[in-house]
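Missing here: one protein chain of the complex. Every other protein chain is in place.
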Amino acid sequence: MKKLTSLQEAIAAIPDGAVVGLGGNTLNRAPMAAVFELARQNKRCLSLVKTAGAMDIDLLCLAQCVASVDAGFVSYETEFSLAQHYRKSVEKGLVKANEHACYTVICALRAAAYGAPFLPVTGLREGDLLRVNPCFRRITDPFSGDPVTLVRAIRPDWSILHVHKADPDGNGAILGPQYEDVLLSRASKKVLLTTEELVDRDYFRQGESKADIPGFLVSAVVYLPKGASPCACHGHYSPDKEQISSFLRLRDRDQLMEWLKGGPGGE
Amino acid sequence: MKKLTSLQEAIAAIPDGAVVGLGGNTLNRAPMAAVFELARQNKRCLSLVKTAGAMDIDLLCLAQCVASVDAGFVSYETEFSLAQHYRKSVEKGLVKANEHACYTVICALRAAAYGAPFLPVTGLREGDLLRVNPCFRRITDPFSGDPVTLVRAIRPDWSILHVHKADPDGNGAILGPQYEDVLLSRASKKVLLTTEELVDRDYFRQGESKADIPGFLVSAVVYLPKGASPCACHGHYSPDKEQISSFLRLRDRDQLMEWLKGGPGGE
Amino acid sequence: MNRTCDVMACAMSRLLRDGETVFFGVASHLPMVAALLAKATHAPNLTILNIPGGADVQAPLTESYSSAGGGLLQTAAATFPLAEVFDLSMRGGLDVAFLSGVQFDGTGAVNASVIGDYFTPKVRLPGGAGSAVLIPTAKRAIIWRTKHDKRTFVNEVDFVTSRGNVSAIVTPLCVFRRYRDQLIVGSVHPGSSMEEVAEHTGFPLRYLELETTPAPSAKELALLEQMDPRDLRSLEFR
Partner (left out) sequence: MNRTCDVMACAMSRLLRDGETVFFGVASHLPMVAALLAKATHAPNLTILNIPGGADVQAPLTESYSSAGGGLLQTAAATFPLAEVFDLSMRGGLDVAFLSGVQFDGTGAVNASVIGDYFTPKVRLPGGAGSAVLIPTAKRAIIWRTKHDKRTFVNEVDFVTSRGNVSAIVTPLCVFRRYRDQLIVGSVHPGSSMEEVAEHTGFPLRYLELETTPAPSAKELALLEQMDPRDLRSLEFR
């Protein structure tokens, strides 16, 4: 029942081929230290799930860890432009891009959280996504007789979330925007928390502010200050633009592995 | 655009025949003052929606305001026993009881909040509720070929919620358990907040703690301390057992109207 | 002489296992006390879920306690609202749901809805609350009922609010356990007898061996006293 562990051990528990949900949004609170470790441990054929990803997905594509990406949007914010490694991996046929509207990822995760096989998505009515993404089906609403689009549940094997505070039992709290992290914690079979701060068992029990993610949903907790860096962590740090730029200059997997040895986030 | 109004005016805007969602759970944070006013204004043919109701539904049945109740549970907690007025109204055929599992009310409200015609409810597989409640349909999951139960969306015309703090723009916050109140605020066409405390416009904007219900969803705000009494309001007051018992002694609508003149909650 | 409420609380407590998640709803004082007792004895890692949305609450049940009130949130570690407890059960993650009802038959069917016909009922009951979705999805559904008579344990329920997956029913006289699609007598409470159970049960009794429900230990009684100073566990008997 001991959940508090090292990053190496926690990531070692995630098998090749796993469906992995990633917390955060674009350059905000992505679980970057855990992403680095996935790359270092040379994971293969991961299916990544996220509404809007950036450096996390881009790096795992460069590291050749990825089989497919279910996402609505994969790109850096304006100043860093496209996610070139993701882009090239898809163009070369190495990674399958399963394009969603961000909301259909949310609906697919909600379906998983609700133990339901699918959820209706009223807004997705026409266009080519319906044609190319096998997650979608059009059926007839049995109540009204009108057509309605369903999205199939996506249940990650693991979700990796970087939180602000966690206790050794896996109770975790996020300050500021939660993005889809709380939903991911419910939708996934197992949850790995990396945490900016480790609090003791009384912190949530005795305090006014309660955890957003209950410990019984969490399999592993890793104490990891700066665990979202070089992405931002609300209230702690902004994106580390130098590190991001230095990553963006890498050209292949070997350079990435060298770069990861240098210990990004630890500098 | 002025939302801050009197209870009389706010309730006057709710038409006979409306589908009305009620906040709170059993004897906790039910919007009792608003319920009293619905009775005083002699509303007719309301369709009430709530996961678990008690005195609110019981009183509106005694007042003959109710056409139907969609709920999973209608009863007082142990010491006050059954909701006799609700019970008798159903037995006499005056009120239609549309029995749900509490969760199917939640799913029906979620469907409304998601703009979806229905939601799947994995757990509802057999038994007589499927047979007698027209909200449910069994279909074949187009992804797996397995049977699945759907529950039709319930979109209240109005929801009435008693909150702890609200500002004049309708931003409202609940302390402690939220029950289905936040969901009701999203699922309903219009929302009426009664509030224990009226805060100024800077309270949420400048403060650390934000409103749970954004003002743009709210049509009317009524400043109403003790607005949940004789039910409990977490952090403010416990159930007023004397008032509840005094209500339970009422035998008919006339006695209720007399009792309401006495001004319960105001004593 | 043991009080029935203490025997039932202890029997319900022993049905829980360490590390499990357990949920109960409104006015579920006996399950609340039973779960706290389990947590204080053999199941320290039990996670208690409830209506107000506090995950993993702690004893004691002081003056401010109400089964759906905010007090249950205050000693919780995390917020986990009712809707999400249901979600958890739907996706197969809830270990135990404590539920009740008004009529039960020998197959484990539960009626909490109506006596008589649904559309023209003789008695409109409170309704099954979560049972129609929780009994089929929780890993184990445990029923408690503080009445044991032939109007409660019937040959055929008037209405099937829910069916299937009832693991045990704890009554003032005995513990029924499920064997395939039948309820059989698992144990008879100290002070009662198989004859008494049979006399008060509307369906034919079956059992494998004559077992007696263990009486509450001195330690259990002391813990009950300490955790439930208001004696909420006896509320349904008053």
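Going by the order they are written in, the chains are A, B and C; count residues from 1 in each one.
The criterion applied here is as follows: contacts are C-beta pairs under 8 Å (C-beta built on N, C-alpha and C of every residue); 3 or more make two chains touch, one makes a residue touch a chain.
Nothing here was measured: the structure is a model prediction, and the numbers come from that model.
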List the displayed chains that the omitted chain touches in the full complex. A, B
Residue among A:T51, A:Q64 or A:Q243 touching the omitted chain: A:T51
Among A:I11, A:L27, A:L59 or A:A112, single out the residue that touches the unshown chain. A:L27
Could you tell which one of A:E77, A:D200, A:E242 or A:E258 touches the chain left off the display? A:E77
Contact partner of the left-out chain, one of A:L46, A:V121, A:A211 or A:L260: A:V121
If you put the missing chain back, which residues of chain A would it touch? 25-28, 51-52, 71-75, 77-79, 82-83, 86-87, 90-91, 93, 97, 99-104, 106, 110, 121-129, 132, 175-180, 183, 232, 234-235, 238-239
Contacts from chain B to the absent chain lie at residues 1, 112-116, 155, 167, 169, 171, 186, 201, 204-206, 210-217
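Keep in mind that, in the parts below, only the chains that are shown with their structure count from here on.
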Could you work out how far the Cα centre of chain A sits from that of chain B, in whole Å? 37
With chain centres defined as C-alpha means, what is the inter-centre distance between chain B and chain C in Å? 27
Sites on chain C at which at least two other chains make contact: 54, 73, 89-91, 137
Among all residues of chain A, those touching at least two other chains are 114-116
